[in-house]
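Sharing a structure below in structure tokens format, with a few things to ask.
In this view, the complex is presented without one of its protein chains, the others remaining in place.
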Amino acid sequence: MVAAAAAAMALALAACGGGGDEPEGGGSGSGGADEVEVFTWWAAGSEKAGLDALVGVFDEQHPDVTFVNGAVAGGAGSQAKDLLQTRLQAQDPPDTFQAHAGAELQDYIDAAQIEPVTDLYDEFGLTDAFPPDLVDRLTASDGEIYSIPSNIHRANVVWSNPQVLKDNGIDPAATYADLDAWMADLDKLEAAGVTPLAVAQAWTQVHLLETVLLADLGAEGYSGLWDGSTDWEGPEVTAALQDFEKLMAYTNTDRDGLDWPESQQLVIDGNAAFTVMGDWAEASYAEQGLELGTDYDAAPVPGTDGVFDFLADSFTLPVGAPHPDGAQAWLETVGSTEGQEAFNKAKGSIPARTDVDTASFGEYQQSAAESFQADTIVSSLAHGAAVPVATSTAITDATSKFTSGASDLAAFQSELAAAAAG
Amino acid sequence: MTSVVEAEAGRPVDLGRAAPRERFTVGRTLRYLVLLLFVLVVLVPVYVLLVTSFKGPGDAAPSRAWNLPQVWTTANWETAWSTLAPAIARTVQMVVPAALISAFLGSLNGFVLSRWRFPGADLVFTLILFGMFIPYQAVMIPLNQLVLGLGVPSGVPSLILLHVVYGIPITTLIFRNYYMTVPQELIEAARVDGAGMLRTYAWIVLPISVPSFVVVLIWQFTSAWNDFLFAVFFSSSQNGPVTLALNNLANGALLQDYGVSMAGALFASLPTLLVYVLLGRYFMGGLMSGSVKG
Partner (left out) sequence: MPTATRRRAGVRRAVRRSGAPLLLLLPSLILVGVFVYGLIVANARQSATDNHTAAQATGQAPTTGVGLRNYLDLLGSEEFQHSLTNLVLYTVVFLVGTMIIGFAWAWLLDKPLRGEGIFRSIYLFPMAVSFIASGVVWRWLLNSNQDEQASGLNRLFQMIGLDALQNNWWNNVSVGIVAIAIPAIWQLSGYVMALFLAGFRGIPVELREAARVDGASEWKLYRHVLFPQLSPIALSALIIIGHMSLKAFDLIMSISKPANYQTKVPAVDMYVFKSAFDYANAAAVGTILLVIVAVVIVPYLVHTHRQGKS
């Protein structure tokens, strides 16, 4: 009897405790007006600014649909991904969620958790507005497209500190034809006691790895790694991995405890000369009021000029979304010219659409937009465009093992081959 | 040979002095020196935490970890508070019911298992006790599915459920050991008066369990407050406790703000530290009882 009372108390408390803490979502059905719960990890900084701008456009385009912010902070997306996994498993999906476009969606597709949006592409005229290369890369193996990209980032960018370079007798404006040329200057920096190349924890090392593979194998060779036409165990890959090994030798020893903003800050503060990071790093500079050309430089990673290593944030249509109409309205805004212009200007990335006027964008963004139109596009490995999650995890594990000294090059190469095959 | 730690069964602990004071000797000075050295070592992290939490943005960098602040500022404390306050509120909402319910269940169990000798009582106790030692990873995957399946909302409700369930073994242990020391005459007297088990529990045993309750409540409070594993698997930064929020603050932010994370770490630890400072004896009682003895 007492125990029953205790159990009842527990349930009652659970009910009370549950009330106020749930994120808004699911049919609350407030008198006719539709809504859309948008699940992202854009909870702070320039990402939040971008989201806010996008919401502004959304409210204009679809005044009858209420925007519900389901943003989850923490871990640069890992918290959000964990929560999303739980919610999808519990069949309590948000109306739309943010995910990297490309192969990362494969798990959701296989698990029948997202709907194809190919008809929306026709409806919104996106197939013509996006570069054909991009549309190709967004199309899954079954011929359908499963998400609408809101922005494009470039991964193969090297950032430098001109002052540090000048102080060590290197011309900041110098461009390098390939990795070897670059390493000559990196040697000079090392001899002078400056950290030549800053890098952070495992995924940023994979990021570096992909740019090295891109530089040494070329666009076609690199793309071949993911569709099976390039041999992972071949000599070209071995050579690329050797370059990777050499580059890692130029990096800061405390890398495994850092995240990308910290390694970026090393360059900003002048404690390191170069770092390879995607162009979301632009936001760090903007926040600190620094100017392109004077305080920092950005260039394609040596050997990858003319190639745009892309990754895209995109929005999906989950199966069983509580408000599919609201979701569709959101997707329309995401793909629209006004939406993409507002969002990207605030976030620091570039639109996926080719018909957005970028005249009012920042200097770096304008050059990136030009490259996107003109260059060959390849998919990023470290950011979910080229391979699904399981492969990416296996590659990250193999990389961490290698860079921490637990495996040699040959073992590293085999592990990468196994990861890409499996 | 009687067990040495007998007295500590779920009682507040007094580790008082054992013998009269020694006179001043070289040995004594040496001891003081060594003890002081240890104090310095133990306080090193605290120094860094405190000092960094008062530093401004540029100052709070790893390279300046050992220097005193150039400018003492409380801005970090304010930011940390506003960032962590919702999570702290949720943690309180989670910890209090969990501690109360698991203490109550533990008391019931402890009483039954120590006083009502039915066949197999010891075996049941050992089986329950095993639950205290299992690594939670061994049940995490199906646990996730079970909690989802039961429809318990993630965040505070799930965590309450989990801390109650997995708190049962340790609370049962503490109470059982405590009740073992209750004189049998008390129980007999009640039985002679015709009281059944429930009556005996409610009217005789419960009133004298206060010290043990305090010990258990404090122990459960601390362990639920500091838990991270369940928080990671069963809640998110939107509805989770302060350990999760603190980890996000320290490890997940776009631009690392060390001063704020250090201030945050202090805030997150404040309640348990307060409990420790104010109710140290009861805290120790929990520690001792946590050690299983014969």
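Note that the chains are named A and B in the order they appear, and that numbering of residues resets to 1 at the start of each chain.
Going forward, a contact is a pair of C-beta atoms (placed from the backbone, for glycine too) under 8 Å apart; a residue touches a chain by one contact, two chains touch by 3 or more.
Worth saying up front: this structure is predicted, and the values here are computed from it rather than measured.
Asker: Based on the whole complex, identify which of B:L148, B:L217 or B:V275 touches the chain you can't see.
Answerer: With B:L148, B:L217 or B:V275 as choices, the missing chain is touched by B:V275.
Asker: Who touches the missing chain here, B:I88, B:L105, B:I187 or B:V214?
Answerer: That would be B:L105, which touches the missing chain.
Asker: Kindly state which of the options B:F54, B:W77, B:W225 or B:Y282 is in contact with the chain not pictured.
Answerer: B:W225
Asker: Thinking of the whole complex, not just what is shown, which of A:Y108, A:W159 or A:F372 touches the missing chain?
Answerer: A:Y108
Asker: State which residues belonging to subunit A touch the missing partner chain.
Answerer: Those residues of subunit A that touch the unshown chain are 2-3, 6-7, 78, 81-82, 85, 88-89, 107-108, 110-113, 193, 195, 201-203, 252-254, 256-257, 271, 389-390, 393, 396-397, 400-401, 404-406.
Asker: What residue numbers in subunit B mark contact with the hidden partner chain?
Answerer: Residues in contact with the chain left out: 3-8, 13, 15-22, 28, 31-32, 34-35, 38-39, 42-45, 48-49, 52, 62-63, 65-66, 105, 108-109, 112-113, 116, 118-124, 126-131, 133-143, 146, 164-166, 168-169, 172, 196-198, 222, 225-229, 232-233, 243, 246-247, 250-251, 258, 261-262, 264-266, 268-269, 272-273, 275-277, 280, 283-284, 287-288, 290-294.
Here is the rule we go by: only the chains that are shown with their structure count from here on.
Asker: Where the centres are mean C-alpha positions, what is the separation of subunit A from subunit B, in Å?
Answerer: Taking the average C-alpha coordinate of subunit A and of subunit B, the gap between them is 40 Å.
Asker: Any idea which subunit B residues touch subunit A in the complex?
Answerer: Its residues touching subunit A are 90, 93-94, 97, 101, 104-105, 108, 144-145, 148, 152-157, 160-161, 164, 198, 202, 232, 236-239, 244, 247-248, 251-256.
Asker: Provide the residue numbers of subunit A that touch subunit B in the complex, in ascending order.
Answerer: Touch list, subunit A to subunit B: 1-3, 6, 9-10, 13-15, 17-18, 21-23, 44-45, 47, 72-76, 78-80, 82-83, 86, 89-90, 259, 261-262, 265, 284, 287.
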